[in-house]
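Input: one structure, supplied below.
Removed: one protein chain of the complex. Kept in place: all other protein chains.
Chain nomenclature is as follows: A, B and C, assigned in order of appearance, with residue numbering initiated at 1 for each chain independently.
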Amino acid sequence: MNDMYKTLREEAYEANMQIKNRNLSIYTWGNSSAFDPENGVFAIKPSGVPYDELKASDMVIVNLEGKIIDSKLKPSSDMETHRILYREFVYLAFGQEVVMRGITHTHSPYAVSFAQAAIPVPVFGTTHADHGSGEIPCTAFIGEDAVNSNYEFETGRLIIETFIKQGKKLLNMPMVLVAGHGPFTWGKNANESIYHAAVLEEICKMAHLSLSLAPDLKPLPEYLIRRHWERKNGPGASYGQK
Amino acid sequence: MNDMYKTLREEAYEANMQIKNRNLSIYTWGNSSAFDPENGVFAIKPSGVPYDELKASDMVIVNLEGKIIDSKLKPSSDMETHRILYREFVYLAFGQEVVMRGITHTHSPYAVSFAQAAIPVPVFGTTHADHGSGEIPCTAFIGEDAVNSNYEFETGRLIIETFIKQGKKLLNMPMVLVAGHGPFTWGKNANESIYHAAVLEEICKMAHLSLSLAPDLKPLPEYLIRRHWERKNGPGASYGQK
Amino acid sequence: MNDMYKTLREEAYEANMQIKNRNLSIYTWGNSSAFDPENGVFAIKPSGVPYDELKASDMVIVNLEGKIIDSKLKPSSDMETHRILYREFVYLAFGQEVVMRGITHTHSPYAVSFAQAAIPVPVFGTTHADHGSGEIPCTAFIGEDAVNSNYEFETGRLIIETFIKQGKKLLNMPMVLVAGHGPFTWGKNANESIYHAAVLEEICKMAHLSLSLAPDLKPLPEYLIRRHWERKNGPGASYGQK
Partner (left out) sequence: MNDMYKTLREEAYEANMQIKNRNLSIYTWGNSSAFDPENGVFAIKPSGVPYDELKASDMVIVNLEGKIIDSKLKPSSDMETHRILYREFVYLAFGQEVVMRGITHTHSPYAVSFAQAAIPVPVFGTTHADHGSGEIPCTAFIGEDAVNSNYEFETGRLIIETFIKQGKKLLNMPMVLVAGHGPFTWGKNANESIYHAAVLEEICKMAHLSLSLAPDLKPLPEYLIRRHWERKNGPGASYGQK
C-alpha cells in the first residue's frame, strides 16, 4: 500500500466512522470521501464493508477520471456521484484553491423522509438559517434514461443542474436531497461534510416536528434568515473563535 | 448436551442477542432461529427467557416435524411459524441447496405500526428498493378457525398464502408483516434474517415519516426501483466486494 | 436502621432504579414500591431524591394506615396513591394470598400522551393482547373536591372506581392511565410492576404510530385478543418455561 495517500485515507476513514457513531446510517449504508486537489484524487469508502470491520487502509483512492488507484477493494457504489461533484468543485475554483474537499451521503431517516416525499426543507428556524441561507433543495426524480445509463454519475449531474436551475450555489448551500433517495452534503473537508450531514438530519427533524404542529407553517422572515446566516457565514461572521 | 448442534446453536444465539442489542424488541420478545437442512433441524430461542440470561446452550433444537430434540427447555411460542416457513424453504429448493436458513420475528415499533394498521409498505425510496423489489406485503387478519386450531402453524401458512396470492416469491422478498401482529424476516442465515429485521424497521420508519409529510405519497418510479434492486441483488449486482 | 425491612427496601430500590435505566422518567420523576402483606407495610422511594443519589436504605417504610415507619426521609408525594391501591389488593385477596405486591408510576412520554388526551388505549395488536385482554383504561379527570381534599389518596380511589365502572378487574389488567397525569402499573412484585410500565410505554408507542397511519383504526378481532391473552395468561398458558 502506497503511503502517499495515508493522510487522505485517514481523513476519509474518520468521516466514515462518524456515519455510524452519529447514528446517521446503519450497517454498511452511507459513505464519506476526502479530496486532494493537488493530486486530483479522492479517498472513498469501499463498497459494502461494515463499519465495524473498516480500516483506514481500506479507503479506495480514485482519480477525477474515475480510475481506481492503489486499492484491492471496489469503491462505494456511489463513487461516481462523489466524482462528478468533485469535478464541479474544481471547475468552480477556476484555478484558485478548491474550497469543498469532502462529501458525505447518508440514509438518516428524517432527511430521507423529505427526500422520499420530494419536498425541499423551508427555513423554519434559526438552526437552519445558521447553516443555509435558503431552503434546502430537493432534486426532481431522476429520469429513466439517466437511470439506465451511468446512474450514479447522472445523480451527481442532477444535483448540479438542480442548483443551477434554482439559482443556488454549491459553495453556499452544502446540502441537497436527491428525490426518492436521500441526502448528500459537502464541506471544506470530509469532517465538515459529516457535520453538515448531522446538521441536516437535525434541521429535518425540527422541520418535520414543526409541520406536524402547523401544516401550513410559513418560513422565517427573510431579515432573520439573513442575520443568522451572516452571523455564522458572512464576511463579518462573529461566531466562533476566528 | 450434544455437541453436534453447537455451531447451529451459536448461530441462533448470536442472532437472538442482536434482537436486544439492535433495539428491535424489549425483554423476552422476539425470536431468531438458524436452520441446518442436512440434518433437517433448526435451533430456536427458548420461550420467555430474558436476553440477559440467555446462553447459546439454551437454544432448542427442533426438527421439521416439530419434535424437540436434545433440550430441557420449551421452544419459543412462535416455533411453529418458523417450522412451517423452513418446510416451505426446503420445498422451494426442489432438492437443490436450501437458500433461506435463518428466520427472525421482532416487535420493532415502526414495523408493528404498519402491521397493526394492516398496511403494506410501498416502495417510497431507494433504501427500500435496495432490499426489496416491491411493496412489503402485509397478510390479512388471521381467521377465527385458524386461531383456534394450531395458531402459530397457521400464521406461517398465512404468510405463504399471502405471497402466493400476491404473486411474490419468498426467495425475493425476505420480509412480511402479519396483520395485527408484527414482522417476520428471513435470510441466507440467522444473521441475515436479523439484518432484514433491522432494515425493515428502518424502511418502516422512513415510510412513516414520509407519509406524515405527504399522506398521498406515490411509490418510486418503477425504473428506479428496478435499478436499485438489481444493483444490490440482480445477476449483475455491483454492490459489495463480490 | 431496622434490618427487618432490608429485603423489601432492596426490592423497591431495584425497581426504582429501573425507572431511570429503562428511560421511563427523567431526574426524580416516577416512583416504585414493594409491598409486604405479612407485615402490612410497603417500601417506597423518598420524595425528590435523584436516582443517581438513591440508596436502598433510603426507601421509606409505610404501613397501610399511611404511618411512616423507620425512616428519616419523607415518602414520595404519590405515596397515598400506592397505599389505597395496596389496601384494595388486600381487600381483593379476601384473606388469601395477596397477588399484587408492587406498584410503579412513571412519566413515560407515549403513555403520558394518551393520559393527557384522556384516551384509553384500544387493543391494536398482539403485543397489547399478550399483556391485557382489553383496552387499557383511562380515568376521568379527577374532580375539584377530590383535588382539594386528600388529592393523592383520591387518585387511588379514582383508579379503583374506574375499574369498577368499566367492569374491569385490577388483577387482570395491571395498567391504568390517570387522565391529565400519567400511568400507574402493578404486578406480582415491584419488578413486575416495572415490566408492566415498560410494556405499557411500548404498547402506547405502537398504538400512537398506528393511529398516525390510520386514524380510524379498529381494534383486533376479539378471538385474536383472547388467543394471545390466554397464551400468556390463561389457565392453560403455554408461554415461558413454567
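Everything that follows uses one rule, which is that a residue touches a chain if its C-beta (ideal position, glycine included) is under 8 Å from a C-beta of that chain, and two chains touch if they have at least 3 such contacts.
Nothing here was measured: the structure is a model prediction, and the numbers come from that model.
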For the chain not shown, touching visible partners are A, C
Going by the contact rule already stated, which one of A:N63, A:N150, A:S210 or A:N233 would touch the omitted chain in the full complex?
A:S210
Which of these, C:R101, C:H181 or C:H196, touches the one chain of the complex that we don't see?
C:H181
Spell out the interface residues on subunit C facing the chain that's missing from view.
26-29, 46-49, 73-74, 77, 107, 109-110, 112-117, 119, 141-142, 144, 147-148, 151, 180-182, 208, 211-212
On subunit A, what residues meet the omitted chain?
124-127, 195, 198-199, 202, 205-207, 209-210, 212-214, 217, 220-221, 223-224, 227, 231, 238-241
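Following the convention adopted for this analysis, only the chains that are shown with their structure count from here on.
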Supply the minimal count of touching-chain steps required to go from subunit A to subunit C.
2
Across the interface between the identical copies subunit A and subunit B, with over half of residue numbers shared counting as same and under half as different, the residues used are different
State the superposition rotation angle between the two copies subunit B and subunit C, fitting on C-alpha atoms only and giving a multiple of 5 degrees from 0 to 180.
90
Touching two or more other chains - residue numbers and ranges from subunit B:
212
